[in-house]
Structure formats: C-alpha cells, structure tokens
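All protein chains but one are shown at their positions in the complex.
== chain A ==
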Amino acid sequence: MRLERTVYTPRTPTETFTYLADFTSTNEWDPGTVSTTRTSGDGGVGSTYRNISQFLGRKTELTYTTVILRPDEFIELMGENKTLVAHDQMTITSEGSGSRVDYVAEFEFKGLTKLFAPLLRPAFNKLGDEAQKGMTQALR
C-alpha cells in the first residue's frame, strides 16, 4: 500500500529538513501519532524511535529507524512491528522562497494481515490526509 502527499511550506529546505529529520517532530505534525521518542542514536542514520500511533481506534507501536539522510534534500525511515513494515521517504525541494515536501509512505504487511490489507485503504487515506494537514500547519 502506497500513500503519496505533497506539502508546501514557506520555510527553506534547510529549515524543513532539520525539522522533519528529527522524527520526534511527528508529535507536532502527525495527528495519528500519540507519542514518538528517540530510543537510540543522535538523530543520524541508524537512530531509532519508538512511535505509538492511534489507528482504527487502537494503539499501535512501531520502531522507526533512520535509513538515509541527505541534508536539505531527502529523509528515509523504516518503521516496523509484528504486522507491518513502513517505508517513509520525504523529498524536499526548493519552491519559490519556500519548499515543497513530497512524502511517500509504503506499507508491506506481514502474515495474515496481507489478506485484509486492501480493506484498510480508506483508513490509510484518512491518515495521509490528516498528516498532510498537520504538516502544512506545523511548517507554517
């Protein structure tokens, strides 16, 4: 399952990158996030975060790891728990005096979850819409 959203911000690519590369910023911009805490590392590649999200009325925990950081341009994280793996990529490009963020989240489901994953589509779309709104507001 793949979600794609685009957000425009008046902030520069450097400011945008610095803000989003710290995944604890999800506490501010992602309405689905209940809490994100850094559990290891200094925020660089290999740093891990514990993310608790509210999804379909239930709390889900995911461990996110920073996979790639290309300063001012690109951020990649991988999140994982027993039922799914999430691959999040944020591409930042300068747009006028601000920047544009293209956020792609892809989910690989494990085991039996694969069977009913298509049914989760509307819920994931809602998650994407809310995150888009939240990020737009946080990066004003």
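Keep this in mind: a contact is a pair of C-beta atoms (placed from the backbone, for glycine too) under 8 Å apart; a residue touches a chain by one contact, two chains touch by 3 or more; residues count from 1.
Simple rule for what comes next: contacts and distances are computed from a predicted model.
Novice: When one chain of this assembly is omitted, its UniProt record names it as which of these: "NADH-quinone oxidoreductase subunit J", "ABC-type sugar transport system, periplasmic component", "ABC transporter ATP-binding protein" or "Putative short chain dehydrogenase"?
Specialist: In UniProt, the chain excluded from the picture bears the name "Putative short chain dehydrogenase".
Novice: Tell me which of A:22, A:80 or A:95 is the one touching the absent chain.
Specialist: Here the residue in touch with the unshown chain is A:80.
Novice: For review purposes, identify every residue of chain A that touches the missing chain, sorted by number.
Specialist: Residues of chain A in contact with the hidden chain: 45-46, 65, 67-68, 70, 73-74, 76, 78, 80, 85, 87, 89, 106, 108.
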